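Of the protein chains in this complex, all but one are displayed in their positions.
Take a look at subunit A:
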Amino acid sequence: MPLLDFLNFYLVPGIVLGSIYAVGAIGITLVFGILRFAHFAHGDMATLGAFIALALVAGGMDPWTALPVAMAATAVVAIGVDKAFYDYLKARPKIVTVMASLGVALMLRSVVQVVWGVDPRTYATGIVRPDSYFGILLRPRELYTLASVVLIVVGLALFLRHSKWGKAMRAMSDNPDLARLSGVDNRKVTMLTWAIVGALCAASGFMLGINTELHSMMGWQLLLPMFAAAIVGGVGRVEGAVLGGLVVGIAEELSIFILPAQYKAATAFALLLLILLVRPRGLLNGKVL
């Protein structure tokens, strides 16, 4: 197979899909690192964010203008969910919150189904032809997706590295007791974390929706590859989530070489098992699970 065909039909779609997984996986890794539980409502929160963007598009907004608005709206929803459910359970064993997040997942999905129905939807209809960049074929939406992911990842990395509250988030993830002794307000960090996680959820849902289609189960189907990406990269590490997302996305696209296409989704699971077997702390040495 010529190199260009390999790039265009396998690698580029893999990178686009992987970038979407990466954005979701960053959120999972932040919740796990700072709030110390596995957030099962992550996928359905992404679905909700995608449908909020759809409502804005239906109201006449351009999809890529709707994205930041939907991110902000979902950030508010995420803070609300924390205040309404998880906050009451913080003194209990973490498994209680994990199970509660499963309940929240079902609730969010039902809201989407009640409001928008169960049929597949799209942001824009019609076929878009890709443009050629030195032989590499990219549709505008793929280009915008990659650019948005780079913007989000770089922006978040700068925030965590250089801002006062970004450092407080890292401190809370690193050593919560010492962070509290240093005067970091746990409630503020929790709220900030949920705002960021909600925004990331909306971004991943929107980008999956614009590159494929929207339906009420889309987020639930994202959950396994996103968790796989977070764990493969090393839980608690933002750069690990990005790496893990790309590995899982590319592996899923390449799996077509050796497996029938229907088994694509099993690739993430196989990768997850493999990494837990040979390198349980992930590629970049995350927290011990």
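Assume a residue touches a chain if its C-beta (ideal position, glycine included) is under 8 Å from a C-beta of that chain, and two chains touch if they have at least 3 such contacts; residues count from 1.
Definition applied: contacts and distances are computed from a predicted model.
*Asks:* Assuming one chain is omitted from the figure, identify its UniProt name from "ABC transporter ATP-binding protein", "Phosphate transport system permease protein", "Chemotaxis protein CheY" or "Phenylacetate-CoA oxygenase subunit PaaI".
*Replies:* "ABC transporter ATP-binding protein"
*Asks:* In the whole complex, not just what's shown, which of A:Arg36, A:Lys90 or A:Lys167 touches the removed chain?
*Replies:* A:Lys167
*Asks:* Would you mind spotting which of A:Ala100, A:Val184 or A:Leu208 touches the chain that isn't drawn?
*Replies:* A:Val184
*Asks:* In the complete complex, which positions of subunit A touch the hidden chain?
*Replies:* So the residues of subunit A touching the missing chain come out as 164, 167-168, 170-171, 173-175, 177-184.
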